[in-house]
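One chain of protein is taken out of this complex; the other chains stay put.
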Amino acid sequence: MNPSVITDNLIYFLVGPWPQGPLGGAALTVILTVLSAALSGVLGLVFGVLLSVLRGPWLAVLRLGLGLFRAIPVLMLIFWIYFLAPIAFGLDVPGVGSVVAALSLIGGAYLAHTVHAGIEALPRGQWAAASALGLSRRQTLWLVVAPQVLPRMAPSVVNQWIALTKDTSLAYVIGVAELSFVATQVSNRVMVYPAEIYLFVAVLYFILCAGFELAAGRLARRYRSLPA
Amino acid sequence: MFDGFLAPRYIGWMIDGLGVTLGLSALASVIALVLGFVLCVLRLSPSRPVAGLAAAWLSAFRNTPLLVQLFFWYFGVSALLPDSLMAWLNAPHRIGVEAFGAPWPPFEMLAGLLGLSLYSAAFMAEEFRAGIYSVAPGQTAAGRALGMTSTQIWISIILPQAVRIARAPLAGQVMNVVKNSSLTMAIGLAELSYAARQVETETFQAFQAFGLATLFYIGAVALIGGFSQLAWGRSSPPTGAAR
Partner (left out) sequence: MRLALTAITLMMTLAVAACGRNDAPQDRLAAIRQAGVLRVATFDSNPPFGSVNPTTRKIEGLDVDYAQALADKLGVKLEITPTNPANRIPLLASGKVDLVLANFTITEERAKQVDFSIPYFASGQQFIAKTGTLTSPDQLNGLRIGVDKGTVNEINLREKYPQAVLVAYDDTPFAFTALRNGNVQAISQDGPKLIGVLANAPDASGYEIPAFSISQDLIGVGIPKGQAALKTFVDTTLVELEASGQAQRIYDRWFGPDTRTPLARSYRIGESAAVAAH
């Protein structure tokens, strides 16, 4: 074991070529995660609500679409968005955008079912009660359903963030200079310390993800203690 | 880039890749199920050090990316192992009885299988644990009241229900194994994604190669999902998030 390979390249692991060049390394991993988490949250919410309100063929189309995004490997979707979408649709998405788009679509597809399950878990009587009080469907959704469903979803949303953090490592295949990519660059340059480098990188990811996991555990305990 | 479909030779490469993906996923799933169950039992052990170690193990494997784990197993660990052991692992051997002997797998396959199994086992363990937790605690008390021992309670009350609850989420994890197996292309394992890249290199038919690979993945995942849904009524973990 040789710790100097880590200390010598620590800045590169953390921020990449920044500030002379673009931001990379662990900092870019965090940015990719935060952007994908936010966007997948929005998508999950929208599609989850749609799963609950749509009927007939549109519901089938949405289910099929979400099913596809849950079945496709992240690696494949990143390839499609980055390399094939520009050729097929003339849509030129930059590297960071491709990764965020792929992770958000997949994360959103998973979260949609969480949101949908949360909404379905509420007694149907609440809709009738709200209706009796003169609330519209949309008002019911935002004033009655959302305040009850959203807090209970928190743990699984945090789980989703952990998955997203790990999946950002796949940005490596299209040369986005996040943590895994700069790690392979360093390993390729110094050549003889792959074990040290990948262990250290694993620890960095662990710190990010275990932070989320701790938060998820706290949230779960907090909401478990609330009356259901 | 769009012209024509893949020549039969290249479709053959893709099907070979699919075979490796399915074989790897099946083996990794079985190992992960067994190991996941063992880890879950250790995690629930009354001994604090055992439970703590198991918890740390699960946390380490769940909270680091599979890609980094695969790089570690393939490039890192083999750099640490003694040369003689690596030479043995790389040399061809016969497994088991000669009559049934399969060719010794290349080191890519060993490292890929190890990485994928250990990673997936951590998630399977959590699904088992969730299943056990969802058996009402009153049932244990009821078992005691009937004079059953702890072991009897586990075997005849808790586990049958826990497995029934956990099997649909576990099927979801098997789907994840299939999808995650695509990452082993980074360590040179000739599975489906690797085959797609090979075909693209030779033919430049990127759409056809990646399109066919995507269809194969979706087909495999849909088959597992369909089976789970038909048999048990639900196909994905309730959280849907544990990848």
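Each chain carries a letter (A and B) given by its place in the written order, and its residues are counted from 1.
Keep this in mind: a contact is a pair of C-beta atoms (placed from the backbone, for glycine too) under 8 Å apart; a residue touches a chain by one contact, two chains touch by 3 or more.
On a predicted model such as this, the values are computed, not experimentally measured, just so you know.
The chain not shown here is touched by just one of B:Gln198, B:Thr214 or B:Ser228, and that residue is B:Gln198.
Checked against the full complex, the candidates A:Thr33, A:Thr114 or A:Thr184 give a single residue touching the omitted chain, namely A:Thr184.
The set of subunit B residues touching the chain not shown comprises 1, 74-75, 78-79, 83, 86-87, 90, 106-108, 186-188, 190, 194, 197-198, 200-202, 204, 206. Although one chain is hidden here, its contacts on subunit A can still be listed: residues 8-9, 11-12, 16-17, 20-21, 42-43, 46, 49-50, 53, 82-87, 90-95, 97, 101, 137-138, 174-175, 177, 181, 184-192, 194.
As a convention for this text, only the chains that are shown with their structure count from here on.
Taking each chain's centre as the mean of its C-alpha atoms, subunit A lies 21 Å from subunit B.
For subunit B in complex with subunit A, the residues that touch the partner chain are 1, 59-60, 62-69, 71-72, 75-77, 79-80, 175, 179-180, 182-183, 185-186, 193, 206-207, 210, 213-214, 217-218, 221-222, 225, 236, 238-243. Here subunit A touches subunit B in the complex through residues 67-68, 70-76, 79-80, 83-84, 87-88, 110-111, 113-114, 117, 155-157, 159-160, 162-163, 165-170, 172-173, 180, 183-184, 187, 192-199, 201-202, 205-206, 209-210, 213, going by the rule given at the top.
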